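Of the protein chains in this complex, all but one are displayed in their positions.
Let's look at chain A:
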Amino acid sequence: MLYRTNAKSLFVTAALISWSLLLANVLLAAESMRQESSEGLALPYINNLLIVIFIVSVFGYQRLSADNLKGIDFISYLWNIFAKAGIAAYLSVALYMGYRLVVNYTSVQSPLLLHMVYQVNFGLLVLFLAKAFYIWRQLLLYHKNRFLQIAWDWYELLLFATLLLTLLNFNYSSYIFLPLLILLACYTLFLCTNLKWVAYLTFNKKGRSLVLLLAILLACYIFSDFFYDFADSPALAIDYSDVGFLVLAMFFVSLYTLAAFLVALFSLPTSSVFEQKSEDLLNFQRLSQSIQQGQSETQVYEMLFDSTLRASDASAAWLEVFQGDEPKVWRQLTIEEEQIKRIRHLLLAYNIQNIDYINNNLDRNPGFRDLTLPWKSLIILPIKSKKHLFGVLYLLKDIEQGFDRETVNVLRTFTNQTILTIENLRLVHESLQNERYKEELKIASLVQDSLIPKNFPSDSWFEIATHAKAAKEVGGDFYDFLQLSESRIAIIIGDVSGKGISAAFHMAQMKGIFHGLMQQDMPPSEFMKQANNALGRCLEKTSFITSALYIIDYRMKGFMFARAGHCHTLYYNSMMDDTFYFQTDGLGLGIIRDKSYNNHVREMYYDYNPTDVMVIYTDGIVEARNKENDEYGEERLRYMLTQTYHLEAEDIKCAIINDLEDFTGPTENLYDDQTLLVIKFKPTQPSE
């Protein structure tokens, strides 16, 4: 940036100094010419050097101050040329007129004054050319490609190379250089065909730019005329029309201005088409961006309605949006409710509802003719995806053949984009819902986790090993224990039907009931009856709970248990060296919700021997499936115990779980919760 500022001020200084020196030199030459009547300049090479320095400084300065194109506000660039450069031309005219007036009134020939005016006009010309040259460059390179950029860079280089001719005092119009200059002019011609920016002007802007372009053309003419008049004038000591660079630059500026003027003029009639297309594009963009902007479906429909109306130039329209199965007229334009009803009635009779339909000559159809509608064309655009009908758009026009193929294509693209947008909006919404659901599940599984005891009491007379693995969605397995007295412990296992939040909730209820009722120390069957009674009032109709309660008394060396629809208890009796399931009756909790439940629960008492093993589990274990969809089953579980009963509780548990995992294979998501408790009674007597 500092470099830029420095370079700019350097250019300004160089331009000012070279111009002043040039003026001094010219005046000096004019004075000597008048006195000695000698032809030519005293020091042509110094003059030429000063000219080149001045031109390069002014062009260099303009080159640095040309900004990059911002947006497509081309009018402001044209205004820039006109205001900053074009004015120079009018100023020079004013100056020359002033000089003529002075000369005419005083009738004094003053070569010095003439030289002065000529010199000032030369400065203004260079300023004008430099400014216009670089602004045209910006516009010419609008939407440039690599080739155009290279072509332009070479052009600029070659143009500045012509300054060498001036520097070395060659006459550019000599036969050697003329073909080269003509080639350069052709190059210019080729560059002047790059007028892409004109297409982006709207009708109004084109009108304004025509005026500005005309003014710039006039400025070009004024300068050309002025310097052409004074070319080879004997009254002047110097002739700037000899500078080939200026001629070429002027040629470029005026040619480009002329080309822009003509293109703008002849594209005036077609500009409305281009405007419509770019507006359609903009609307597409708006539609597709509406998801990121978090817009609602209503806003999307609104956008569709407005965009299609503008794209088709329809005279009447209405949009139906389906809410459930019923279409609801959502927006209407210059059409009565009554007319909509009549048209829909007719369409229903023709059985052309909610399908793509175009009628470009309604009068030819007797049905429509009878409706005496003021419209002559109708198009029906259903907004539907493969699965879902979102709505239907009806557009009407008061002329025949109102919907040509191009318009229909644009309209269809609009409806397709709308479908996409709405479907995406719904997807986004769903995934948000899903996210919320997952969050709830996370909470539920945290609750579930906190309901299961982490540590069992360790005692010398029995050992216990537990395994609990929750399915991906929260299931309803739980277990708990309560020390009833020093020698008695109650262990409960259960499975709540269903999954998710409600299962976790019922688990918590069951835990509360367990702790509440067992404070009163009651036999297991009584607990089941009371629990059923309590749950009957709060479980929803389709929910039930299976449970089994064991009260182990080591002083009596026995346990009492009741089963309420829960999986049978697997047992190893060391005395008989036998493995079996306790086959007891017992109905699940919450299935019958009155006193008759009392007949459905049985209690059993069993004396245990040291090294007996009891396996308590939930259906997630025995109903676990492998790839062939076979269930693990009670038999395999029993077999596992016959192989492992001699191990410690922890090892028995691990053996069973390993075997289960072998059976199911590696699965990420369990189908159901798996809970397994292994209790082994120890031979050692507790110390009292």
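General remarks:
Just so it is clear, a contact is a pair of C-beta atoms (placed from the backbone, for glycine too) under 8 Å apart; a residue touches a chain by one contact, two chains touch by 3 or more; residues count from 1.
Definition applied: contacts and distances are computed from a predicted model.
Its UniProt record calls the unshown chain "Anti-sigma factor antagonist", which is the correct pick from "Putrescine transport system permease protein", "Galactose-6-phosphate isomerase subunit LacA", "Cytochrome-c peroxidase" or "Anti-sigma factor antagonist".
For the options A:49, A:389 or A:592, the residue in contact with the chain missing from this view is A:592. When the whole complex is considered, the residue among A:244, A:391 or A:498 that touches the unshown chain is A:498. From the options A:405, A:454 or A:541, the residue with contact to the chain not on display is A:541. Listed here are the chain A residues that touch the chain not shown: 495, 497-499, 541-544, 546, 564-568, 585-588, 591-593, 600, 619, 631.
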